[in-house]
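Notes to accompany the following structure.
All protein chains but one are shown in place.
Letters A, B and C mark the chains in the order given here, with residues in each chain numbered from 1 onward.
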Amino acid sequence: MAKISVGVFGATGMVGQTIVNLLDNHPWFKVTELAASENSAGKIYGEVMKLRWNASPEMPEYARDMVVKEAGFKPDCDIVLSALDSKVAGPIEQGLAKNGYAVSSNSKNHRMFDDVPLLIPEINADHVNLIKRQQRERRWKGFIVTDPNCSAMQLCIALKPLHDEFGLESVMVSTMQALSGAGYPGVPSMDIMDNVIPFISDEEEKLQTEPLKILGSFAKDRIMPAGFKVSAQCNRVAVRNGHLETVNVKLSKKTSEEDIIKAFESFKPLKGMGLPSAPERPIVYMRNENRPQPKLDVNAENGMASVVGRLRKCGILDYKFLVLGHNLIRGAAGAAILNAELLKAKGYIG
Amino acid sequence: MAKISVGVFGATGMVGQTIVNLLDNHPWFKVTELAASENSAGKIYGEVMKLRWNASPEMPEYARDMVVKEAGFKPDCDIVLSALDSKVAGPIEQGLAKNGYAVSSNSKNHRMFDDVPLLIPEINADHVNLIKRQQRERRWKGFIVTDPNCSAMQLCIALKPLHDEFGLESVMVSTMQALSGAGYPGVPSMDIMDNVIPFISDEEEKLQTEPLKILGSFAKDRIMPAGFKVSAQCNRVAVRNGHLETVNVKLSKKTSEEDIIKAFESFKPLKGMGLPSAPERPIVYMRNENRPQPKLDVNAENGMASVVGRLRKCGILDYKFLVLGHNLIRGAAGAAILNAELLKAKGYIG
Amino acid sequence: MAKISVGVFGATGMVGQTIVNLLDNHPWFKVTELAASENSAGKIYGEVMKLRWNASPEMPEYARDMVVKEAGFKPDCDIVLSALDSKVAGPIEQGLAKNGYAVSSNSKNHRMFDDVPLLIPEINADHVNLIKRQQRERRWKGFIVTDPNCSAMQLCIALKPLHDEFGLESVMVSTMQALSGAGYPGVPSMDIMDNVIPFISDEEEKLQTEPLKILGSFAKDRIMPAGFKVSAQCNRVAVRNGHLETVNVKLSKKTSEEDIIKAFESFKPLKGMGLPSAPERPIVYMRNENRPQPKLDVNAENGMASVVGRLRKCGILDYKFLVLGHNLIRGAAGAAILNAELLKAKGYIG
Partner (left out) sequence: MAKISVGVFGATGMVGQTIVNLLDNHPWFKVTELAASENSAGKIYGEVMKLRWNASPEMPEYARDMVVKEAGFKPDCDIVLSALDSKVAGPIEQGLAKNGYAVSSNSKNHRMFDDVPLLIPEINADHVNLIKRQQRERRWKGFIVTDPNCSAMQLCIALKPLHDEFGLESVMVSTMQALSGAGYPGVPSMDIMDNVIPFISDEEEKLQTEPLKILGSFAKDRIMPAGFKVSAQCNRVAVRNGHLETVNVKLSKKTSEEDIIKAFESFKPLKGMGLPSAPERPIVYMRNENRPQPKLDVNAENGMASVVGRLRKCGILDYKFLVLGHNLIRGAAGAAILNAELLKAKGYIG
């Protein structure tokens, strides 16, 4: 089988380079274009990234000598994985879709559009059905799908089995988010060293709205948002990778800790679909009393798991627990790739 | 006026040395005894602390040549400020009280005893009335008062005006606690560097129970605990000093953000009492969108303030905000001193 | 006595704000102008710095409502303390000098000019004599004096008594430099967290050349550079403030450890001159085996000392030791102020 050709847009950023790294030896995809802003256009990727590559000890062989293109509307590829800055992602991604490209975007621009899927394959694979409407109404030959904000991603995965089995009413979340979530150069060391910054611009809004669309249901060409409420407080901590969140939930149905853990551990909705980047266990539940910890657990399931722990009763809502995810992998680069794999499996590309 | 003589017990620990430091040139108190475990007994304080002193650039002159005593029942002082390890604090503090000493303790051992005040002068100065019962029932000439857990302290101060003016129903709190809260040697660097540890032994229990006693009311020789609920999640982060907490509250009475901020800012219950360590503003409300931050704000009011910020509506409970406090000063050493000052002002010592 | 009016140029940067902070209540100087790039010009200093002020818990009262001016050639002041970026400092500082202003600069631009003093008052106060030549040859009414690179400053102070008493032949230095030395936003947290960066652009060159001018002798309108050699290796470490350096020296004259320590401790060349910012002890020698440490010792003498420790024999050169200095205070802001004080004491201003 010929591999599907992929363009990585925003390839020089933190998320972009993680995509480049994860696509090394991908069984279905082959990177044929690396695109970025005009600053890097025309240069050799290996040169541009010489001092900035930190996605792995060594840049994959395939990428080193590729010439970076300026992000445009006619790249040499079938599908674009977009990690573009949100300041420029809007018109570029729409231009690509208009020109017939499939776009799997990690940018926030189109996430909340009525006709754009905000996809997490384990949760709402059927939301891809929005693509037809999107193409019809916008007269596009291509299309755009998006993945969620990094702090919403890992939370939604943990919430999904709770919502399905016990009904979610309220979700309170307080985050301790990693530095890499702010990109590069990102957070100045003088701001965060020996400190916590209790504010991330726009983050609480995203975390309070995206989960409702993600866990919403598709019917008649639209998404009915889920009916629970989310209240979020977002903080930046001095950790390289891995957003850790304390969560409290109120459920519609009374249940036990055992049943909730069982729901977490039996959640394997993609089993058998053969998506190469899908984790075997989308939720890893840890039983140690002091876990999950970013340093020790962020790479569970190759960084594609939502790692949950310390489930216990809450005196105000019903239960509380922790959830950790790799913000650059599950929360961004790996998410865009997994969405592309879903599109392939469902016949939208390739 | 002759100064009151003070013994600092547990003087070689992190909290003890902070007490020693804060009592330098205290207008009412004079340190006449430094006591610790038998390891340090008989040695010169300046020598023992040579490599461990970090409460200030230079150890106060007065302490350098003092000989450390073994913590016993007949120290040379009127009042004991105890920062003893909870493993040994129980019998020693009781022995001291029996022998006629006033004990202002920072240890957890007696905090929840029915007849022991768990004091925050700004909140429950009248709880000192428990002392009479304590002395009567236990036939003690002296007595014990305690200050709360460091993460409870700053929270309770912020909650007090809310409880008084609007009625508290529920308090959800997620903490990001500083390293110094674990004492010395405390948290190994290999555990916390580039990491968060989402577990602190016993901390959530303390944070869920102490506030109810602290904000309870004294009547007929006992404390009626406050009626609200607290649910806590406690985390250790890589910050030297300053516990930062995200808080969500449900109030009995509808109110506006302006009125809550007004309640915070007008909270000055000790005004006019002249307690030397009392902060002018027990609550400092910050209006910047990204504050309070441990590194920048922990020393507000000489480390004796509860620094509050980012008050905003919560979609599940009523309001959410942040609260920061200096765990070693307001949350421990300064608290024990302020309690001693209250005892003096109320005529229990001196 | 009327205070001398001071303009702080580059007032919004890390060094600039430290100058603003140190000049609060200065006995001789009064800040009458704050200048920066056009981005900040016309704005209120308190507003501009709202999220960037970190020189102290609270910005000094006097600066809050001042309007920031664009750095120009006719500021409202007698002397300019310049913390301008080296990209723009050249023409601005020269324009000021031409227009009759005294300029005490922290920028690197004019440091190595033949007719510009590179001053450390404790070392080479007589180098101010270059000013006459500078004014004569350049036909300037004003003049420029400079202070050294932050890693050179603390080293030179420690070297001065060695050079005077025993003769320096070689100086080997390996640095561990603080984050604040790179300004703001400076070093990205993703680069330095859990890491060391063994490279600082141009730093080794400065550290190998500036000391020779600083410790050189003034004669007949020029500086004869000192004759020893310096070899430097510069590294950035995850420390907020305080450059720590390991130093090895070869001396012309055989001597003992005791005599070297005596030379360090008796070095008090400014004694009796009454310069307000001069440290009582320019060199603080610490006897503890594990000192100096940045966190514990950087504020010695209000951040104006060169803190030395661990003097011991070296098997290759003669002796080795450590030296620590506060890069923002002794190494930059405080240096520019102390130079201004020297100018005042010598009658060049005021």
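Criterion: a residue touches a chain if its C-beta (ideal position, glycine included) is under 8 Å from a C-beta of that chain, and two chains touch if they have at least 3 such contacts.
From a predicted model like this one, the values you see are computed outputs, not experimental measurements.
Checked against the full complex, the one of C:Gln94, C:Asn248, C:Ser277 or C:Asn299 touching the unshown chain is C:Asn248. Screening C:Asp194, C:Glu257 or C:Glu280 for touch with the missing chain picks out C:Asp194. Of A:Ser40, A:Asn54 or A:Thr209, it is A:Asn54 that touches the chain left out of the display. Across C:Ala89, C:Ala182 or C:Ala238, the residue that sits in touch with the chain not pictured is C:Ala238. Interface note for the absent chain: among A:Glu93, A:Glu122, A:Asp147 or A:Asp297, the touching residue is A:Asp297.
Interface note for the absent chain: among C:Lys3, C:Lys30, C:Lys295 or C:Lys346, the touching residue is C:Lys295.
Residues 14, 54, 179-180, 184-194, 238, 240 are the ones on chain B that touch the missing chain. Taking the whole complex into account, chain A touches the unshown chain at residues 50-51, 54, 57, 193-194, 288, 290, 295-297, 299-300. Interface residues of chain C with the unshown chain, by the touch rule above, are 170-172, 174, 176, 193-199, 208, 229-231, 233, 235, 237-240, 244, 246, 248, 250, 289-296, 309-310, 314-317, 320, 322.
Criterion: only the chains that are shown with their structure count from here on.
Within chain B, residues 193-194, 290, 295-296 each touch two or more of the remaining chains.
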